[in-house]
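Contents: one structure, followed by commentary.
Only one protein chain is missing from this complex, and each of the others stays in its spot.
As written, the chains take the letters A and B, and residue 1 is the first residue of each chain.
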Amino acid sequence: MRSRRRAMVVACFLAPALLIFIVYRILPLVWNIVLSFEYWSPLHPATWAGLDNYQEMLLDDDVFWQALWNTLIFLGSQPVAIAMALGIALLVNSDLKGASVYRTIVFLSYPLMTVAVAIIWHWMYNERGGLINYALRQLGIIHQPIAFLDSFAWALPSTIVANTWQVLGFFMIVLLSGLQNIPPHLYEAARVDGAPAWARFFRITLPMLRPSIFLCLVIGMLNSFSAFDLIYVMTNGGPGHATELLITYIYKEGFVSTRFDYAAALTVAQFAILLLLTWIAHRAVGGNAGAIE
Amino acid sequence: MRKMWWRHAALIVISIIMLAPFYWLLKTAVTSENIYEYPPHLLPVRPQLFNFVDVWYLIPFPRYLFNSIVVSLIAVAGNLVLNAMAGFALTLPFVGRRSVIVLLLSCTLIPFQATIIPAYLITAHLGLLNSYLGLALPLLSTIVCIFIFKASFDAVPRSLIDAARIDGLGEMRILLRVMLPLSTPAIATNIVLSFIWSWNNFLWPLIITRSQDMQTLPLGLARFLSYMEDTTGALYAFVVMVLAPGLLVFLMAQSAFMRGLTTGATKG
Partner (left out) sequence: MKRRTFLAATAATALATPSIAQSSKKLTFLSWNIVDQADLFKTWFAEFGKLHPGVEIEWLDKKGPDLPPFYQTQLAAGTPPDVVDLQGGIGVEYAAQGALLDLTPYLKAHPDVKARFNADYLGNWVWEGKNWLVPFYVAKTLLFYNKTLFKKAGLDGPAASFDELLSHAGKIGAGGGDQTGFLTLNFDWLYWALFRMNDVELLTPDLKQPAFDTPKMIDTLDRLAKATAGTAINKISWTGRWVEPLGAFASGQVGMLNAHSSAYFFLKGQGAWINPDTLGIAELPGNWSVPTLHGYGISKGTKDPDLAWAFVEFCTAKKQAQEMADNRRILTGYTDVDNVLMARVQKEEPLAYAVLKTQLEHTDKLCGNWPLPSDSRVKDAFYPELQNALLGRKDPKTAMKEASRKVARELRRT
């Protein structure tokens, strides 16, 4: 009796949020899965395509592989950003005077509109008016300006720097919260035992931070798979496909080339890869995704 | 004590690096002459605010601002109500709880760009195209925020909840009277995050708004970009104007927000 009432309450409380997700996430996902096995465009009725779209994607489409590779590089930059954020978090996690000011400054770039971040960094990289080329030339590191966003070698790292600048503060806050939740007596005990600072870091801090790091990894992963606005405005995937991510490629195939069916197959692939990576990250932190449960 | 100065030095260097793009943006926004001049001036020469005035006249800025505010307010309200309810439900034991959590988490893995066409068709069926509610609807609840509430509620002592139950309080009242008052940081986090996400949304408003009157600031930004190209300081003035309200909201709510993230992100 009681449990049935409880179930009712739970259902009523969950229903509105779930409804939003079902309508705007799950249904579209199902739509994409179905579509990936069909030939379809807005003006042509769907016909069965079997595995054609997937076959093309895996065997015949270099851009898919390049976009996947770029996405993975983007993803690979996240642990670096998390390490940097951890460094900053350790620096501000003390009774340092003005720590909260530093914290705010580092975090300040996170709430920015990504389209605006892209515009700002596009300008920072400019060959003539940009601060970066100017600074590098003044310091004598380079003698000719570098067209960062037009260069095959530099374009992807340049977008990654812009992305890191934006998310660094968020990582820092998450890690900071993890640091503050570590009971101080652990450190005291270690100090009494005469453990040096590096040992305290590796034996206490890192293990205790596991849930926070996992959360950062997951958010970093989602963020690298959805850095659409940033790439769209900064380089639109160029030069060539040097900064093409899966997400920009999905968008282009769907809306620019009008191949929604093929884009659906790409979407399903991206979803599967994300699922796999989440599972790996979950295992990597010892199956204890403490952030969630 | 001895160590403090190098900490400060390191943090000051980091702060300069983090603030440099902001400075460059502001400097360009108040620059009057050719912004492509090399070498660029580190300090603005004869700074002026013409660019801001230009923007005001070129773009119906107040209208875009109003639209963005309305949409964001709806989204924030939706997030507070729906996320608090859902987060609370997830702290209760029930059959299928794990699968609900897995379902929610997998929702975060679906890129929005790939959902546009079905999302559009659904919104059209609801008759909500080109309306504020339609603009806000996909953002009415966000998964990360649900979990922030859940974590915050989990931290409320069991004894307190049990006492309330014994007093005969219904679940809704427990949520309102016990849980929420103890979760102000989580509320602040919800407000800030949902505000930022809705404020910054670009692709969805692009697709579902028809009239100029319903455009939001990010669309104005994109529009401005194509109107002026990035050839004058006016674009950067507009970027400043677009960013300012969001930053203001953040700075006002920041201390509670930081606490919210710190209690919400990890249970520890």
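What we mean here is this: contacts are C-beta pairs under 8 Å (C-beta built on N, C-alpha and C of every residue); 3 or more make two chains touch, one makes a residue touch a chain.
Bear in mind the structure is a predicted one, so any value in this text is a computation, not a measurement.
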Touch criterion as defined above, residue of A:25, A:210 or A:241 at the omitted chain: A:241
Contacting the left-out chain in the complete assembly, out of A:54, A:69, A:201 or A:255: A:255
Where the unshown chain meets chain A, residue by residue: 41-44, 60, 63, 127-128, 147, 150-152, 232, 236, 238-241, 251-252, 254-260
On chain B, residues whose C-beta touches the chain left out of the figure: 34, 36, 70, 116-117, 120-121, 124, 127-133, 203, 206-207, 210-212, 214, 222-223, 225-227, 229-231
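Note that only the chains that are shown with their structure count from here on.
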For chain A paired with chain B, centre-to-centre distance based on mean C-alpha positions, whole Å: 16
Touch list for chain A against partner chain B, complex: 6-7, 9-10, 12-14, 16-18, 20-21, 23-29, 31-32, 42, 88, 91-92, 94, 96-98, 100, 102-116, 119-124, 126, 128-131, 134, 137-138, 165, 168-169, 173-174, 176-178, 180-182, 211-212, 215, 219, 222, 225-226, 228-229, 233, 247, 250-251, 254, 260, 263-264, 267, 270-271, 274-275, 278, 290-293
Partner chain A, residues of chain B touching it in the complex: 4, 7-8, 10-11, 14-15, 18-22, 24-25, 28, 35-40, 81-83, 85-86, 88-90, 92, 94-95, 100-101, 103-115, 117-119, 122, 137-138, 140-141, 143-144, 146-147, 171-172, 192, 196, 199-200, 202-203, 217-218, 221-222, 225, 230, 235-236, 239, 242-243, 246-247, 249-251, 254-255, 258, 261-268
